[in-house]
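The complex appears here without one of its protein chains, the remainder shown in place.
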Amino acid sequence: MSDLDALEPDDLDGHSIDELADYLDAGMQPPDPSIDGSPACQNALAAILRVRHASLGSLEAAARDEAPADESWIGGVLANISLESRSGRDVPLRPQSESERPVMTEGAIRSLIRRTGDGVPGVLVARCRLDGDVTELAAPIRVVVEVAIVSGPSIVATADLVRTGVAQALAEQTDLLVEAVDVVVRDLLEPDPDTDTDTDTDTEETR
Amino acid sequence: MHHQSLAELDDTVLAGRSSDGDVRAFEVLIRRYTPLLRAYARRTLGSTDELDDVVQETFITAWDRLDRLDDHAKVKSWLMRILSRKCLDRIRARRFHDDVTELEVAAAAADAPDRVAEARSREEAAETALAELPEAQRRCWIMKEVLEYSYDDIAAELDLPPSTVRGLLSRARKNMIRLMEGWR
Partner (left out) sequence: MSSDDDTLAAVEQAVVGVPGVTDLYRARPTVASTVSAVRGIASSAAPARVVVDDGVLRVVIGTDGYRPAPEVARAVHDVALAAASTHGLALTRVDVRVARVG
């Protein structure tokens, strides 16, 4: 007879199986010595983990048996997503006459920032946002660009390239009053072994 | 750009870029998670013509609601929750008389352990065990363990008191553990 037939609080040093499941969900924090120190509870926790793992695993296994998404079906999904829903606020451009009311969508600006940042070698833009009242012409705006950058000695210089590139693109393509462009390096990426060799050769001149 | 193509990026970056309006990033998420969503829909609705539609609707809804996703790393389970809701809507629309609202006190069938023991892998055992649970217990278990709903959200979704949900989950957990521990 398996120990695991006994799953009532009397068998688990006063804890219910649900308390143990919740304890697991909370990452076993804050530590509870009456659970951590109980062999019966430890067995039950392990059993819960095994069951969860097996169940999720069975779904992943079933997923492997499904055909990959069909190209024309994907096209159908994309054809039906609304550009409006992610286009954000309308950002005014400067009108020069009474009959002009030009605006640019925030989504278009984010896309511009993303493309500019992605265009800098070694950079991947994760998120970008415009802080401030973009709906008011000439309101000071702070642009925040979160990026991942290739690990190495050029991180600061690369971040600067993103900053100046984005500032320039916004100056050319919008009428935003950009107070600052903050580049936040969120992640470091592994260098690409095929292309990132230039930093080595640069330091070899003293030979 | 870094040599990594969009297709290799992690969920957090893809979901973040999608939320910012990047359709190409969202397309990667579609490719990445369509098989999983189809598998879940198939288990929930059966093999039906509706699978394509319900998964498509899930992505369209997800695109609209990306700003509501707080933790972009959790986009997978979030997509599955959207799908699960749509599957439940379809089940209700079929007018099956599910006993979701019934206080389920029935135990798993007496020969359930035998069926589980016959499974050829731990994953298959889990699938069999889950199928042996009474309907209401199975629903709650899936919503908590697979879809990562909170207790209160399960209660709201199934229109049950939270205490009932806790009771169902408690039984489901014990049943699953007992059935799985019989598998070698």
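Note that the chains are named A and B in the order they appear, and that numbering of residues resets to 1 at the start of each chain.
One rule holds in what follows: contacts are C-beta pairs under 8 Å (C-beta built on N, C-alpha and C of every residue); 3 or more make two chains touch, one makes a residue touch a chain.
In this text, all values refer to a predicted model and were calculated from it rather than measured experimentally.
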_Quick check: which displayed chains does the absent chain contact?_
A
_Identified contact with the non-displayed chain, of A:Ser16, A:Thr105 or A:Ser154_ = A:Thr105
*Which listed residue, A:Ser16, A:Gln42, A:Ser87 or A:Ser154, touches the chain dropped from view?*
A:Ser87
*Quick one: which of A:Glu66, A:Asp175 or A:Asp192 touches the chain that's been left out?*
A:Asp175
*Mind pulling the chain A residues that touch the left-out chain?*
78-84, 87, 90, 93-94, 96, 98-105, 107-109, 111-112, 115, 172-175
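FYI, only the chains that are shown with their structure count from here on.
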_Centre-to-centre distance between chain B and chain A (centres being mean Cα positions), rounded to whole Å_ = 23
_Using the touch definition from the top, list the residues of chain A that touch chain B in their complex._
2, 4-5, 7, 16-18, 21, 44, 47-48, 50-52, 54-69, 73-74, 76-78, 80-83, 85-88, 107, 110-111, 114, 118-129, 146, 148, 150, 189, 192, 194-195
*Which residues of chain B touch chain A in their complex?*
1-4, 9, 12-13, 16-23, 26-27, 30-31, 34-36, 38-40, 42-43, 52, 56, 59-60, 63-64, 66, 121-127, 129-130, 145-146, 166, 169-170, 173-174, 176-178, 180-182
